[in-house]
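Complex shown without one protein chain; remaining protein chains in place.
Up next, chain A:
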Amino acid sequence: MSESTKPHHPNPQGKGEKTHGSDFSYVGIDAILEQMRRKAMKQGFELNIMVVGQSGLGKSTLMNTLFKSKVSRKSVQPNPEERIPKTIEIKSISHDIEEKGVRMKLTVIDTPGFGDQINNENCWQPIMKFINDQYEAYLQEEININRKKRIPDSRVHCCIYFIPPTGHCLRPLDVEFMRRLSKVVNIVPVIAKADTLTLEERDYFKQTIREELRANGIDVYPQKEFDEDADDRMINDKIREMIPFAVVGSDQEYQVNGKKILGRKTKWGTIEVENIAHCEFAYLRDLLIRTHMQNIKDITGSIHYETYRVRRLNESNGSWGDRRFRHAGLPRLGEMANSNSK
């Protein structure tokens, strides 16, 4: 085999050994991965997570634990007395975090006051309105004639719903909320403060929850219908067996066996947050950050957002922004919508 000069290209990320065969048949298409990687690193990522649940379930602590920094509302606005607000508020805090050269703009959207009142009818409405407002803002930007190069993405990618660890079954409020919101956003249900439950109670509780979700037709992330291929389905099936994750959050460090770990210290033992024998925080973190983050964003963008868009454009069919497009010589809105919704 003659040796021709190899074109200088760095090894494609994470592909391992690749036999190129003869060097002259190597084109270099796989170098695109490296280019994409560099571009992504320059651009940075955006992630918007919403946390929903009653007060006192450890939402802010879990956010801090997930991102190993003080990103929650409580850390930014220290509130000396914890007062339950009379109506649901939506508080959005953004942070820029960086790891190994990768920058991320993380937005945590908190909903204090959810489910805390005596009468919780329609407590999901402000939240649905907020999510739809974000879609609307993105839609407006998209329809603009002079668009920005990169539309700021404030759409809610993932909504973590905290289930109180009663150990019995889902409450009517939980069912109502998840039913309505699983249609507009990716919901990841978690069992909060899981150190209340023994392992048997935990398994029983999870089973009951899964049955109830199935019975009510609630599709939580990862949704079955969006599995792309057999591999995906296998991985996602494993995840679906474990939902909802039983998590424990903590931002305090303790020494256990000479190692410094995050945990909660009680008189009868120390609960290690990242130990999968103790709780399933590690699985949640892997799902949200290490393996499925891009998938979550994709589903939000290509499915939930598109559903919203189609609905919106069909509502105002023909009467909306028509003039703008006619002048620009572009087809009417209605036509565009039809051609896009494949």
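One rule holds in what follows: a contact is a pair of C-beta atoms (placed from the backbone, for glycine too) under 8 Å apart; a residue touches a chain by one contact, two chains touch by 3 or more; residues count from 1.
Convention: contacts and distances are computed from a predicted model.
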Between "Phosphatidylcholine:ceramide cholinephosphotransferase 1", "Exosome component 4", "Septin" or "GATA amidotransferase", which matches the UniProt record of the unshown chain?
"Septin"
From A:S69, A:T270 or A:N295, residue that would touch the chain that is not displayed
A:T270
Which of these touches the unseen chain: A:T166, A:Q255 or A:S316?
A:T166
Note that chain A touches the chain not displayed via residues 54-57, 82-84, 116-121, 164-169, 171-173, 176, 193, 195-196, 198-199, 208, 264-272, 277-278
